[in-house]
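Yeah, one chain of the complex is gone here, protein chain that is, but the others are all in their spots.
All chains are identified by letter, namely A and B, in their written order; residue positions are counted from 1 within each chain.
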Amino acid sequence: MLLSPTPMHIPDGFLSVLVSIVLWIAAIGVITLAVRKLNQSLAEKDIPLMGVVAAAIFAGQMLNFTVVGGTSGHLLGAALATMLLGPWAAVIVMTTVVATQALIFQDGGLLALGGNIFNMAVIGVFVSYSVSQILRRFLGEDLKGILIRGFAAAWSSIFVASLAAALELALSGTSPANIAVPAMAGIHALIGLGEGAITLGALSFIYATRRDLLKIGPTHPTTSKGVILGGLGIAALLAILSPLASAYPDGLEWVAEQNGFLEAAQDSAYTIIPDYIFPGISNEAVATIAAGIAGVLIVAAISLVVARSQRQADPKV
Amino acid sequence: MSSAARLLDPYRAHSSLLHRLDARVKLALAVGFIFTTALIPPGGWPAFILLLTITTSGVLLSRLGLGYVLKRSLLALPFILSAVPLLFTSTGEAWISFPVPGTTAVISQAGVVRVTSIALKSWLSVQAAVLLAATTPIQDLLIALRSYHLPRLLAVTIALMWRYLFVMTDEALRLLRARTARSTRVPGQRAGGRLVWRARITGGMAGSLLLRSFERSEAIYHAMVSRGYDGEIRALPSAPLSATAIFATIASAFVLGGILMLGLLTGG
Partner (left out) sequence: MVKLNNSTSATPVIQIQDLRFSYPDGQPALQGITFSAMPGEKIALVGPNGAGKSTLILHLNGILSGEGLLEICGRQLDHKNLSQVRARVGLVFQSPDDQLFSPTVFEDVAYGPIYQGLSPAEVQSRVEAALAAVHMEPYIHRNSHHLSIGEKKRIAIATVLSMEPEILVLDEPSAGLDPRARRQLIELLQELPQTMIIATHDLALVRDILPRTLLLDQGRVVADGPTGVILSNSALVAEHGLA
């Protein structure tokens, strides 16, 4: 059963090491900030709340509805988490969900986890919060206002996060920007509609049953201006970069090539050494065959050892 | 019926070398492996082969079975579609060309090398992640992460989420089942309702799950406090790393380093 709701959980191998590390640093930075804020403001009894809400969101991502034929829509939940818990707790909750999906279920890579956390738990949450809070000024606190804010927040969270993922793939040289950006943006503009509709349904249900949950949350009392600015900033940056990237892919290609140059540079530094120390290594075909033979021998040896130890263990039973 | 959700848990208890290895070491090895794999330039075939040797050896040593690991490791494969354009856009010697309305599509050798390398790296990395998850119970993983300075708040949240994950996924499955039972067709009518309506119903189900989580959390907190919870994840005090574990780590670092050099020499 595939647990991934959207094509946004990037596996390992697709983001370059440089991009992965930068995103990890960014993710850790925001998480550290969130932890600090929550340690100040969170009541002890709200800590289990985040864990259980994370479980509910994880489980909620399994719910689906048929779109067309065999395709179905799912929930990501960043916007819902934000509207129920406030931005900082939502960052922790979504980080928990995304990290568990990667670590335990291999949904998204481990090196790429920094990027996935940044896209879904940071951008997703910040953008949801910004959109929701800004619209709050123009809309009432009645059901209609909440639903509009929820839909807009949900759609934006998906759309902007997908722009980020597309640019990250392009910067890594995995996917050309002029294809990745329009493709991701286009697909997620639609997926975002699904997220919006599901969020509408969830908010309607919660409004009808426990209205109080929508206003009260661990960090709801004070509006976090920093998050609003952060969310707006990210959205604006991506909104500007994305069309640029698609129209002038060379710019991004240049950066990607610098990335590749980094690796190629390391490569060239070592080309001096091999002929003297590792004769024959520079001949790739020979090296490949040698590696293949070595590999088979090693695996065979280990199989024998494992089989032998299993036979030794069995008589004792 | 409730066991359906438990099938999601990838941990398989065995008594193998890998299972016995300290979680902190396994975590470092898995991350180190994935990091090394990521650094190998495209076309580093000898390095990829040796990395595959490592994962295959790992699978054998863990007694998990090649079939099990293979099935889980193919999960990431669909994402390769995002890299397919590279076949056409990479600069280099042309390999295959075929006519396409309007122009000719050219697949370059460099493109094939790049896409294959990405697929291989991805596959290798997933195997390492599977080996880690399948041989390490989550409590041990969390303690290992805490020793690597994972914030307490995050560790506690993950632990609690895990505790209730199967309960909630079970409820999600029951919600889906109940909905299926009422999703019926009568001859002569187009069934299904409108798309937006279907999405909203799904939302209601999600809302129901979220509501239950809120209502549970207070009860959970009371139960935990009455059992002496004070906010820390504890287990029996971690034994200091054994000599074997330290040796394994250092030896692995050398092996990975060697493979990385090989990769840099033969790839790119």
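Criterion: a residue touches a chain if its C-beta (ideal position, glycine included) is under 8 Å from a C-beta of that chain, and two chains touch if they have at least 3 such contacts.
Every value quoted in this text rests on a predicted model; they were computed, and no experiment measured them.
The chain that is not displayed touches the following shown chains in the complete assembly: A, B. Set against the missing chain, the residues B:Asp22, B:Asp140 or B:Glu171 yield one that touches it, B:Glu171. Check B:Gly67, B:Pro99 or B:Pro187 against the missing chain and you find that the one touching it is B:Pro187.
Contact residues of chain B toward the unshown chain are 1, 3, 7, 171, 174-175, 177-187, 189-193, 197, 201, 204-205, 207-208, 211-212.
Seen from chain A, the chain kept out of the figure touches residues 204-205, 207-210.
In the analysis below, only the chains that are shown with their structure count from here on.
In this assembly, the C-alpha centroid of chain A lies 13 Å from the C-alpha centroid of chain B.
Of all residues in chain B, those touching chain A in their complex are 8-10, 30-31, 34-35, 37-39, 41, 43, 45-47, 49-50, 52-53, 56-57, 60-61, 63, 72-73, 75-76, 79, 82-83, 85-86, 89, 118-126, 128-130, 132-133, 138, 141, 151, 153-154, 156-165, 167-169, 171-173, 175-176, 192, 195-196, 198-214, 216-218, 220-221, 224, 231, 261-262, 264-268.
For chain A in complex with chain B, the residues that touch the partner chain are 1-3, 7, 10-14, 16-17, 20, 31-32, 35, 38-39, 42, 44-60, 62-67, 73, 75, 77, 80, 84, 92-93, 95-97, 99-100, 102-107, 109-111, 169, 174-176, 179-180, 194, 197-206, 209-210, 213, 263-264, 266-267, 270-271, 273-274, 278, 281-282, 284, 287-288, 290-292, 294-295, 298-299, 302-303, 306.
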